[in-house]
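Shown here: the complex without one of its protein chains, the others still in place.
By written order: A and B. Residues from 1 in each chain.
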Amino acid sequence: MTTEPAIRVENLNVSFGDSHVVKDLSFSVGSGESYGIVGESGSGKSTVLRVLSGLNRDWGGTVEIAGQTQPKIRDKAFYRAVQMVFQDPYGSLHPKKTVDDTLAEPLAIHGIGDAERRIGRAMSEVGLPASFRFRYPHQLSGGQRQRVAIARALVLEPSILLLDEPTSALDVSIQAEVLNLLQALRRERKLTYVLVSHDLAVVAHMCQRLLVMQFGRGVEEMTAQMLAARSPQTDYARQLLTASEGFRRD
Amino acid sequence: MNESIKEQPLLELDNLRVDFHTPTGIVHAVRGLSFTLGRERLGIVGESGSGKSMTGRAILDLIPPPGLVTADRMVFRGQDLLTMDRRERRKLRGRRISMVMQDPKFSLNPVRTVGDQIAEAYRVHHRASAREARERSLSMLEQVQIREPARVYELYPHEVSGGMGQRVMIAMMLIAEPDILIADEPTSALDVTVQLQILKILDDLVTQRGMGLIFISHDLHLVQSFCDRVIVMYGGKAMETLPAAELADESARARRHPYTLGLLGCLPDLDHPKAELATLTRDPAWLA
Partner (left out) sequence: MTTWTDYLLTDSPSSRRQARLGQMYRKWLAFRRNPLAMVGLCIIVALLLVAAFAPLIATADPLAQNLDRRLLPPSATNIFGTDSLGRDIFSRIVYGTRVTLVIVLLVVVSVGPIGLLIGATSGYLGGWVDRALMRMTDVFLAFPRLVLALAFVAALGPGLENAVIAIAITAWPPYARVARAETLIIRQQDYIAAIRLQGASQWRIVWKHVVPLCLPSLIVRTTLDMAGVILIAAGLGFLGLGAQPPIPEWGAMISAGREQIFDQWWVATFPGIAICIVALGFNLLGDGLRDVMDAR
């Protein structure tokens, strides 16, 4: 490898009061790679994303992004490089702001001119018709809201996108559209993804490598091929894989 | 299985409609759904807005105003539900036909212990002393595979995990020994491993007690592996009714409704990786 990893996490530890939710976690994500984190509720997978994004400021260990060690409180430049898409499209858009307001805000914060062109570009990239620009979230469907959330993340032209269960609140047909969109964006913009999900099939579809987490620990790291070949090494990963295949009567 | 369908069905529905009369016009949530339910696991799958939940609620007479339920026939074990008065209908609900919903947190009273709530559910429908109700509740908790029933009995809803809460709900619904259980996305809020445990409990109840189960879900994989028959709904109509095993059957593809195929096609699949997922094109003719 000649290029340094986009993200490198070393011995990450996070505690909320008495509960130790992430324990000695280490992994790295190559530039332009799509990396999945899989686990059940309470595995700490979302917490990892919140640490990477700077939302969670109470952690120990090392987080490097593009070769730079990250402090607990990130500077403005960081947010131009790393953006996040949240799980619930109904909760991640400000109810009193139009699509236009939502997309213009990051540009205003960073003092970027040229808002008109950038907003137009972001909207067309995520497949939102221009006529939606002045709609409020309640005038949009779940899938359209998630497209707005993706556009908001893209408008600052980041190189890393953190995806927290981006489709688990959507219908399967809408999920397919959003996943296709995310795939296409990654190809075009050479983005690095970290995708957190409970759905193995989604992670296998989207990612080249993935990490299985349980009780705050990384249980097993594997490639998507290993997952598809049903050859995980640990019991827990195998159990998760079997469970995801549906109900079995014995 | 085949014999059980032949005997008198538990529920017969013919041309069920649910309409909401709103100021901006009539919204048809369910438009002409017909099916019969035997002692089996009947799955109803569909996306949001397909009318699958409304169907479950209509059977229980739980459609809030301005919703209006009509049907040509709605018969529960020979009793006509359409002509029955509200009071009798309410008695049926809970006692003979029960429902488990997605999130137990919203269905349990937060200021009473879960055990008390189960015991009360029992005493509403049976004449029993407090002691007897408690004993029945404990054994019910055991049946839904709660390890320390006596301890869990004393817990408040906020003290139990999602999976345990759902088991408590199921125990509460089943203590009256209903003939039909309507489960509306009973496991969607749960982790996969917990999900399977809950399904196992429901499965045992169908096979051992001969209960009829209506399993409402958006998850095709789950319905396919768990149910006997599946109704695929879209826009308030049944697109098709088919044996669950045929959903995955490649050789039966030609007989499938395009909507069913579309739903299957847009799921990412571990065994058949593809660069791009198929997207669903909806045909207005399906609703004609």
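Annotations for the structure displayed:
Convention: contacts are C-beta pairs under 8 Å (C-beta built on N, C-alpha and C of every residue); 3 or more make two chains touch, one makes a residue touch a chain.
As the structure is a computational prediction, the values presented were derived from the model and not from experiment.
The chain not displayed here makes contact, within the full complex, with A. Considering the full assembly, A:139 is the residue among A:19, A:139 or A:233 that touches the omitted chain.
Interface note for the absent chain: among A:8, A:118, A:152 or A:209, the touching residue is A:152.
Contact with the chain that does not appear here is found for just one residue of A:7, A:93 or A:195, A:93.
In the full complex, chain A contacts the hidden chain through residues 53-55, 74-76, 78-80, 82-84, 86-88, 91-96, 98, 100-101, 105-106, 109-110, 131-136, 139, 149, 152, 156.
Just so we're on the same page, only the chains that are shown with their structure count from here on.
Chain centres here are Cα averages; for chain A and chain B they lie 33 Å apart.
Across the interface of their complex, chain A is touched by residues 47-48, 162, 191-193, 195-196, 199-200, 203, 218, 220-222, 224-226, 262-263, 266-271, 273-280 of chain B. Against chain B, in their complex, chain A makes its touches with residues 40-41, 142, 171-173, 175-177, 179-180, 183, 198-202, 204-206, 224, 227-228, 239-240, 243-249.
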